[in-house]
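Following this message is one structure expressed as C-alpha coordinates.
With one protein chain withheld, the remaining protein chains of the complex are depicted in position.
Right after this comes chain A.
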Amino acid sequence: MTPRPRRGAVAAAALAALAAVAGCGERPTTHHRPGSDHRPVSGTVSTPGPAHEHGGHRTRDVPAAGAPAVRLEVRRDSESGWNVHVIAERFTFTPESVGGAALPGTGHAHLYLDGEKIARMYAPWHHLAPAAVPPGPHTLTVRLSADDHTIWSVGGKPVEASAPIEGEGGGGATAAAKADETITVRIAGGRVSPPPGRVEIAKGRRVRIEVTGDKPDTVHVHGFDIERALTPGTPAVVEFTADRTGLFEVETHDSRLVLTQLVVR
(Lines give C-alpha, C1' and ligand atoms only; values in the text may rest on other atoms or scores of the structure.)
Protein backbone atom coordinates (compact mmCIF):
# COMPACT_ATOMS: atom_id res chain seq x y z
CA MET A 1 0.00 0.00 0.00
CA THR A 2 2.75 2.43 0.82
CA PRO A 3 5.00 3.59 -1.96
CA ARG A 4 8.14 2.26 -0.31
CA PRO A 5 7.78 -1.45 -0.90
CA ARG A 6 6.67 -0.75 -4.42
CA ARG A 7 9.74 1.32 -5.02
CA GLY A 8 11.88 -1.41 -3.53
CA ALA A 9 10.27 -3.97 -5.77
CA VAL A 10 10.86 -1.82 -8.81
CA ALA A 11 14.46 -1.36 -7.84
CA ALA A 12 14.91 -5.07 -7.27
CA ALA A 13 13.32 -5.96 -10.59
CA ALA A 14 15.40 -3.39 -12.37
CA LEU A 15 18.49 -4.73 -10.66
CA ALA A 16 17.76 -8.26 -11.82
CA ALA A 17 17.01 -7.11 -15.34
CA LEU A 18 20.08 -5.00 -15.53
CA ALA A 19 22.32 -7.68 -14.15
CA ALA A 20 21.03 -10.03 -16.80
CA VAL A 21 21.42 -7.49 -19.57
CA ALA A 22 24.84 -6.40 -18.50
CA GLY A 23 25.91 -10.00 -18.12
CA CYS A 24 27.90 -9.08 -15.10
CA GLY A 25 27.07 -12.17 -13.13
CA GLU A 26 26.11 -12.39 -9.53
CA ARG A 27 26.67 -9.62 -7.13
CA PRO A 28 29.29 -10.85 -4.70
CA THR A 29 27.65 -11.99 -1.50
CA THR A 30 30.48 -11.09 0.77
CA HIS A 31 33.79 -10.29 -0.72
CA HIS A 32 35.45 -10.09 -4.07
CA ARG A 33 34.53 -12.92 -6.32
CA PRO A 34 36.70 -15.98 -6.13
CA GLY A 35 40.06 -15.47 -7.72
CA SER A 36 42.68 -17.99 -8.62
CA ASP A 37 42.83 -21.50 -7.25
CA HIS A 38 43.66 -21.25 -3.53
CA ARG A 39 43.81 -24.95 -2.79
CA PRO A 40 46.65 -25.73 -0.44
CA VAL A 41 49.22 -28.23 -1.56
CA SER A 42 48.53 -31.79 -0.49
CA GLY A 43 50.95 -34.71 -0.11
CA THR A 44 53.72 -35.21 2.36
CA VAL A 45 57.39 -34.56 2.11
CA SER A 46 59.94 -34.78 4.85
CA THR A 47 62.38 -32.15 6.00
CA PRO A 48 65.66 -32.07 4.12
CA GLY A 49 68.34 -34.54 5.09
CA PRO A 50 71.74 -33.51 6.40
CA ALA A 51 73.84 -31.11 4.39
CA HIS A 52 76.97 -31.95 2.42
CA GLU A 53 75.50 -34.99 0.80
CA HIS A 54 74.95 -35.61 -2.82
CA GLY A 55 76.96 -32.95 -4.44
CA GLY A 56 76.11 -30.22 -1.98
CA HIS A 57 72.35 -30.73 -2.24
CA ARG A 58 70.38 -32.17 0.62
CA THR A 59 67.97 -34.97 0.01
CA ARG A 60 64.27 -34.78 0.79
CA ASP A 61 62.51 -38.04 1.45
CA VAL A 62 59.09 -38.93 0.12
CA PRO A 63 57.17 -42.13 0.79
CA ALA A 64 58.11 -44.89 -1.65
CA ALA A 65 54.51 -45.22 -2.75
CA GLY A 66 53.86 -42.42 -5.18
CA ALA A 67 57.47 -41.30 -5.25
CA PRO A 68 58.76 -40.02 -8.56
CA ALA A 69 60.92 -42.33 -10.62
CA VAL A 70 63.39 -41.63 -13.36
CA ARG A 71 65.17 -43.31 -16.25
CA LEU A 72 67.94 -41.90 -18.36
CA GLU A 73 68.67 -42.41 -22.02
CA VAL A 74 71.69 -41.02 -23.82
CA ARG A 75 71.62 -40.93 -27.59
CA ARG A 76 74.34 -39.74 -29.90
CA ASP A 77 73.33 -36.67 -31.79
CA SER A 78 73.63 -36.90 -35.57
CA GLU A 79 75.64 -33.67 -35.66
CA SER A 80 77.57 -33.47 -32.43
CA GLY A 81 77.48 -34.53 -28.81
CA TRP A 82 74.61 -36.33 -27.21
CA ASN A 83 70.92 -35.94 -26.58
CA VAL A 84 70.04 -36.75 -23.01
CA HIS A 85 66.50 -37.88 -22.34
CA VAL A 86 65.18 -37.94 -18.79
CA ILE A 87 62.07 -40.07 -18.50
CA ALA A 88 60.45 -39.07 -15.23
CA GLU A 89 57.30 -40.60 -13.83
CA ARG A 90 54.99 -38.96 -11.31
CA PHE A 91 57.01 -35.80 -11.79
CA THR A 92 56.40 -32.46 -13.49
CA PHE A 93 59.06 -30.02 -14.54
CA THR A 94 58.17 -26.66 -12.98
CA PRO A 95 60.76 -24.16 -14.18
CA GLU A 96 58.57 -21.15 -13.37
CA SER A 97 58.62 -21.85 -9.67
CA VAL A 98 62.27 -22.76 -9.29
CA GLY A 99 63.54 -21.46 -5.99
CA GLY A 100 60.12 -22.03 -4.48
CA ALA A 101 58.85 -24.56 -2.01
CA ALA A 102 59.40 -28.30 -2.34
CA LEU A 103 56.09 -29.57 -3.64
CA PRO A 104 55.64 -33.29 -4.17
CA GLY A 105 56.15 -34.48 -7.71
CA THR A 106 57.51 -31.22 -9.06
CA GLY A 107 60.82 -29.53 -9.69
CA HIS A 108 63.66 -29.94 -12.13
CA ALA A 109 66.56 -32.30 -12.74
CA HIS A 110 70.26 -32.07 -12.03
CA LEU A 111 72.66 -33.69 -14.45
CA TYR A 112 76.03 -34.97 -13.24
CA LEU A 113 79.03 -36.22 -15.12
CA ASP A 114 81.04 -38.55 -12.91
CA GLY A 115 79.32 -37.00 -9.90
CA GLU A 116 80.06 -33.43 -10.84
CA LYS A 117 77.01 -31.34 -11.57
CA ILE A 118 77.12 -30.07 -15.13
CA ALA A 119 73.59 -28.88 -15.85
CA ARG A 120 70.18 -28.08 -14.44
CA MET A 121 67.39 -29.42 -16.62
CA TYR A 122 63.98 -27.74 -16.87
CA ALA A 123 62.64 -30.17 -19.45
CA PRO A 124 63.09 -33.85 -20.28
CA TRP A 125 65.52 -33.26 -23.14
CA HIS A 126 68.97 -31.77 -22.96
CA HIS A 127 71.76 -31.50 -25.50
CA LEU A 128 75.24 -32.27 -24.27
CA ALA A 129 78.02 -30.69 -26.30
CA PRO A 130 81.11 -32.81 -27.14
CA ALA A 131 83.30 -30.55 -25.02
CA ALA A 132 81.17 -31.29 -21.95
CA VAL A 133 82.47 -34.85 -21.80
CA PRO A 134 86.24 -35.42 -21.57
CA PRO A 135 87.67 -38.30 -23.56
CA GLY A 136 87.15 -41.72 -22.10
CA PRO A 137 84.37 -43.58 -20.29
CA HIS A 138 82.22 -41.64 -17.90
CA THR A 139 78.99 -41.96 -16.05
CA LEU A 140 76.12 -39.58 -16.59
CA THR A 141 73.64 -39.36 -13.74
CA VAL A 142 70.36 -37.52 -13.40
CA ARG A 143 68.64 -36.73 -10.12
CA LEU A 144 65.25 -35.24 -9.64
CA SER A 145 65.27 -32.08 -7.60
CA ALA A 146 62.56 -30.09 -5.87
CA ASP A 147 62.11 -26.39 -6.57
CA ASP A 148 64.17 -25.62 -3.49
CA HIS A 149 67.07 -27.70 -4.91
CA THR A 150 66.75 -30.50 -2.42
CA ILE A 151 67.07 -33.87 -4.13
CA TRP A 152 63.98 -36.05 -4.04
CA SER A 153 64.84 -39.30 -2.30
CA VAL A 154 63.31 -42.50 -0.99
CA GLY A 155 64.78 -43.89 2.19
CA GLY A 156 67.64 -41.42 1.95
CA LYS A 157 68.60 -42.60 -1.52
CA PRO A 158 68.23 -40.06 -4.30
CA VAL A 159 65.74 -40.66 -7.05
CA GLU A 160 68.30 -41.02 -9.81
CA ALA A 161 69.34 -42.87 -12.90
CA SER A 162 72.71 -43.33 -14.58
CA ALA A 163 73.99 -44.20 -18.00
CA PRO A 164 77.49 -44.67 -19.37
CA ILE A 165 78.84 -42.13 -21.80
CA GLU A 166 82.08 -42.26 -23.76
CA GLY A 167 83.92 -39.00 -24.36
CA GLU A 168 85.28 -38.46 -27.83
CA GLY A 169 88.94 -38.24 -28.82
CA GLY A 170 90.53 -41.12 -26.97
CA GLY A 171 90.14 -43.87 -24.42
CA GLY A 172 90.60 -44.11 -20.71
CA ALA A 173 94.35 -44.37 -21.10
CA THR A 174 94.49 -40.77 -22.24
CA ALA A 175 92.56 -39.63 -19.26
CA ALA A 176 94.64 -41.75 -16.96
CA ALA A 177 97.77 -40.25 -18.40
CA LYS A 178 96.68 -36.85 -17.25
CA ALA A 179 96.43 -37.91 -13.64
CA ASP A 180 99.44 -37.55 -11.36
CA GLU A 181 98.26 -40.27 -9.00
CA THR A 182 96.12 -43.23 -9.94
CA ILE A 183 94.57 -45.40 -7.26
CA THR A 184 92.93 -48.63 -8.28
CA VAL A 185 90.57 -50.36 -5.88
CA ARG A 186 88.65 -53.55 -6.30
CA ILE A 187 85.71 -54.68 -4.16
CA ALA A 188 84.69 -58.31 -4.08
CA GLY A 189 82.57 -60.10 -1.52
CA GLY A 190 82.61 -57.13 0.81
CA ARG A 191 86.41 -56.98 0.86
CA VAL A 192 88.51 -54.18 -0.46
CA SER A 193 91.76 -54.82 -2.22
CA PRO A 194 94.29 -53.53 -1.74
CA PRO A 195 93.27 -53.20 1.93
CA PRO A 196 92.37 -49.62 2.87
CA GLY A 197 95.37 -47.51 3.70
CA ARG A 198 96.53 -43.96 3.44
CA VAL A 199 97.79 -42.43 0.25
CA GLU A 200 99.78 -39.25 0.53
CA ILE A 201 99.23 -36.70 -2.17
CA ALA A 202 100.80 -33.30 -2.67
CA LYS A 203 98.32 -30.46 -2.84
CA GLY A 204 97.45 -29.46 -6.39
CA ARG A 205 98.12 -32.89 -7.90
CA ARG A 206 95.59 -34.58 -10.14
CA VAL A 207 94.15 -37.74 -8.61
CA ARG A 208 92.37 -40.55 -10.39
CA ILE A 209 90.58 -43.28 -8.47
CA GLU A 210 89.26 -46.30 -10.32
CA VAL A 211 86.90 -48.53 -8.38
CA THR A 212 85.58 -51.84 -9.62
CA GLY A 213 82.92 -53.59 -7.57
CA ASP A 214 80.71 -56.63 -7.66
CA LYS A 215 77.55 -54.89 -6.44
CA PRO A 216 75.76 -51.68 -7.43
CA ASP A 217 76.81 -48.92 -5.07
CA THR A 218 77.98 -45.33 -4.90
CA VAL A 219 81.55 -44.22 -4.43
CA HIS A 220 81.94 -41.02 -2.40
CA VAL A 221 85.07 -38.94 -1.93
CA HIS A 222 84.55 -36.95 1.24
CA GLY A 223 85.71 -33.38 1.44
CA PHE A 224 85.57 -33.02 -2.31
CA ASP A 225 82.00 -34.30 -2.27
CA ILE A 226 82.33 -36.29 -5.46
CA GLU A 227 80.15 -39.29 -6.08
CA ARG A 228 80.12 -41.95 -8.75
CA ALA A 229 77.59 -44.65 -9.37
CA LEU A 230 79.23 -48.04 -9.16
CA THR A 231 78.01 -50.65 -11.62
CA PRO A 232 79.21 -54.24 -11.19
CA GLY A 233 82.09 -55.00 -13.50
CA THR A 234 82.52 -51.47 -14.83
CA PRO A 235 85.17 -49.30 -13.22
CA ALA A 236 83.81 -46.14 -11.62
CA VAL A 237 86.29 -43.39 -12.26
CA VAL A 238 86.75 -40.40 -9.99
CA GLU A 239 89.17 -37.79 -11.17
CA PHE A 240 89.84 -34.51 -9.46
CA THR A 241 92.51 -32.07 -8.45
CA ALA A 242 93.48 -32.30 -4.78
CA ASP A 243 93.20 -28.60 -4.19
CA ARG A 244 92.69 -28.65 -0.44
CA THR A 245 94.67 -30.19 2.37
CA GLY A 246 93.42 -32.64 4.93
CA LEU A 247 92.47 -36.25 5.47
CA PHE A 248 89.70 -37.42 3.16
CA GLU A 249 88.00 -40.78 3.16
CA VAL A 250 86.89 -42.54 0.03
CA GLU A 251 84.02 -44.88 0.80
CA THR A 252 81.01 -46.64 -0.60
CA HIS A 253 77.57 -45.46 0.44
CA ASP A 254 75.50 -48.59 0.60
CA SER A 255 78.07 -51.13 1.78
CA ARG A 256 79.79 -48.49 3.95
CA LEU A 257 83.27 -49.70 3.06
CA VAL A 258 86.27 -47.44 3.43
CA LEU A 259 88.22 -47.79 0.19
CA THR A 260 91.16 -45.60 1.00
CA GLN A 261 92.16 -42.44 2.80
CA LEU A 262 93.75 -39.53 1.01
CA VAL A 263 96.19 -37.37 2.94
CA VAL A 264 96.63 -34.18 1.01
CA ARG A 265 99.49 -31.96 2.22
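Assume a contact is a pair of C-beta atoms (placed from the backbone, for glycine too) under 8 Å apart; a residue touches a chain by one contact, two chains touch by 3 or more; residues count from 1.
Please note the rule applied: contacts and distances are computed from a predicted model.
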Undisplayed chain, where the name is taken from the UniProt record, one of "ABC transporter permease", "OB-fold domain-containing protein", "Anti-sigma B factor antagonist" or "Right handed beta helix domain-containing protein": "Right handed beta helix domain-containing protein"
Option touching the unshown chain, where A:98, A:154 or A:199 are the choices: A:98
Positions on chain A contacted by the hidden chain, ascending: 7-8, 11-12, 14-15, 18-19, 22, 24-25, 27-42, 44, 47, 50-51, 92, 94, 96-103, 106, 147
